[in-house]
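Note that one protein chain is taken out, while the other chains of the complex remain in position.
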Amino acid sequence: MSGILTRIKDKLKSYRVPGYRTKFDYKWTMVVDLDRCSGCEACVVACYAENNLPVVGKRDCDVSRRFSWIRIERYVEGEYPDVKVKFIPIMCQHCDTAPCEIGCPVYATYHNQDGLNVQVYNRCVGTFTCATYCTYDVRRFNWFTYKWDAPLEQQLNPDVTVREMGVMEKCTFCIQRIRVAKDTAKDEGRKVTDGDMQTACMQSCPTDAITFGDMNDPNSKVSKLAKSPRRYRLLEELDTDPSVIYLKRVMDDKKGSGNGHGSSHG
Amino acid sequence: MDNISYKEVNEDVVRTMTKTGWKYWVALILCAGLAVALWGVPWGYQIYVGQGVTGLNTPTFWGIYLANFVFWIGISHSGTLLSAILFITATPWRRSIYRSAEAITFFSVLTAAIFIFVHMGRPWNFYWTMPYFTTRQLWVNFTSPIMFDVFAISTYMTSSVIFLYFGSIPDLAAVRDRVTGWRKPVYTYLSLGWRGTDAEWHWLSKSYTFFAVFIIPLAVSVHSIVSWDFALSMVPGLNKTIFAPYFVVGAIFSGTAAIVTLMVCFRKAMKVEKYITLMHFDKLCMLLLVMSLLWSYINVVEVFSGWFANTSAENETLRYRMFLAPHSYMFWLMILTNSILPLLFIFRRLRTSIFVCVVVSIGINVGMWIERYLIVATSLPRKFLPNMWHDYIPSLLEISVTVGSFFFFAMLFLIFVKVWPSISIYEVKEDIGFPMRKGFKRH
Partner (left out) sequence: MKNLIIYIITAVIFVVTLGVGYLIADQYLGRAPEQPINFSHRIHAGDNEIPCMYCHSYAERARVSGVPNVQRCMGCHKIIKTDSPEIQKVAGYWDRKEPIPWIKVHNLPDHVVFPHKRHVKAGRKCQECHGPVETMDVVKRIAPLKMGWCLKCHGKYDVKNGRECWTCHT
């Protein structure tokens, strides 16, 4: 009896090595510098092209079924002419203690060894739980089986699955590019470093507002940027431990005061 | 009930099963037809085209289907409560109504279970939520509240069927001895060769008591688990620790109200007024009153704790639910039907008035449905990031499916009263007293 118990225990242990949530091979992190973001939405377009996102049309857009995995939220402060507009690009935050992961009954969304919050489309049964639990509203659902008109299906990315109806999806941090980068790095017998890969949004950003890299590597660009005093994470008080780090935009507190740093820090 | 003889009971119950008027057939065909037309066909269309035919949108991924699911699970608690709890506390007035209550339990759990599939994106893959050894070496996520649901509801459904069946065996035997034709072999098979020996009675009562005890914690746990579907999220308005007792109380409340409604219909339609008397309504309405007070208390606590937390997200959800049309109308209607109207039952005269009973109990069911709807449909559209706020308006198809589920439930109940002894023969006889020689008056 005890022999069986030990065997089960060992088996369970073997599944947990290397550790879940504690020891990542990589720790992919994205840093978004809001000071640089101009809200041009080039990242949104790039994401559509890279990840085979369907364009849902006017009617579905009306009822809030847009497919953009990354979106630019606009917040307008004040009345004309004293108006301040703030942009914040929001994509899946790849939380380390993700609320969505506890919800999925079939492990269609789970945390992988790279610290990514992975969505496995072919395992998804569509209970909507992950999307309901998500505090950032970044999950998208395939309400229909979307079709691409005749020449457009030729531009689909062959590395990314085209999802069928009834499946939840979200930003993957361009996992297909990470896969290629890791593949190349493995052949050369090294780890992935900065410059090996870019996510689609990062690649297309004209102002270099988005940086992507490995947080485990102390020399990577993201590790350095993450030490910035302007650093914050979205809805940090919910303790979701997101992997996306925002660098706060430095703004003037009052018109003409010229010293807006006081409240902008931290 | 002293003036009824044993023979009369048997005959009355069997009569409800064998004598079928044209009205019954009309009602059955109507219910079945509407269930297919309003539920089956739209659902088929939804599976074929996709969930996009519903009114769901990006922040509001759970809508009217989840409200229905919770509502039907709630209705199911009636049977458990009336049957099991009152059985254990040896309450005599349960006897003539508990069989129907148990049937309601089973049918409403069934309806609720189907609603899980209705709300799924890919219902044809539902078996992936079952833990079994697959060649894919995949397991299910035991931390998921949806997974808890799968276990809780399947266990509850199985136990309630067994509970219903065990309690019916002697009655099935009684029916077997009275019917002829095609029914005879069916009930012979169903009654498992019951002969009514002492040993059989002994084991029946043993097992029945076992299931009565077993099913009470199960019922409480089922609805707690259903509430965790919501409470384990971080969404303002759903993330409440009070949810488990709130749901259990609400479930018993709506379940009892459903029983009152159905009993009135059943009593009128089947002409069994001598078994389901005003005394029963009196007792049931007292229960409703208590549950209403409990429910009101928890509702106040829920709103208060949200208000007291005083985070911007909570405040917005509360404002959206309580003071913004159209949800504010629904909210205050719910308060009226669930907290204020049941207070009428303080008066004995109103408790024994069938009319008041029907009005209030239907009101409670409407109110409880609204409660479930509001929980889902006013929390999710107001999550944390205001940019994604979007109202949820159920589509016609969703409403049609909702209405259809009531006809489906009615259809199941109509079939049940014809194929199953819907009043417990042997327990009613316990009320009657022993058959004595004529002229002997029982005191």
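Things worth noting here:
All chains are identified by letter, namely A and B, in their written order; residue positions are counted from 1 within each chain.
Heads up, the rule we're going with is that contacts are C-beta pairs under 8 Å (C-beta built on N, C-alpha and C of every residue); 3 or more make two chains touch, one makes a residue touch a chain.
From a predicted model like this one, the values you see are computed outputs, not experimental measurements.
The residue touching the chain not shown here, chosen from B:Lys7, B:Lys23 or B:Arg136, is B:Arg136. Considering the whole complex, the residue from A:Thr172, A:Ser223 or A:Thr240 that touches the absent chain is A:Thr172. Within the whole complex, the absent chain has one touching residue among A:Ala42, A:Ile102 or A:Val120, and that is A:Val120. Chain A meets the missing chain through residues 15, 25, 107, 110, 112-113, 116, 118, 120-123, 159-162, 172, 175-176, 179, 183, 187. For chain B, the residues touching the absent chain in the complete assembly are 134-137.
To be clear about the criterion, only the chains that are shown with their structure count from here on.
Centre-to-centre spacing of chain A and chain B amounts to 42 Å, using the average Cα coordinate of each chain. Considering their complex, residues 49-52, 55-59, 61-62, 119-123, 125-126, 128-129, 138-141, 143-147, 150, 229, 232-235, 380, 383-388, 390 of chain B touch chain A.
Chain A makes touch with chain B in their complex at residues 60, 63-66, 71, 73-75, 90, 99, 102-107, 110, 123-129, 131-133, 135-137, 139-145, 165-168, 235, 238, 240.
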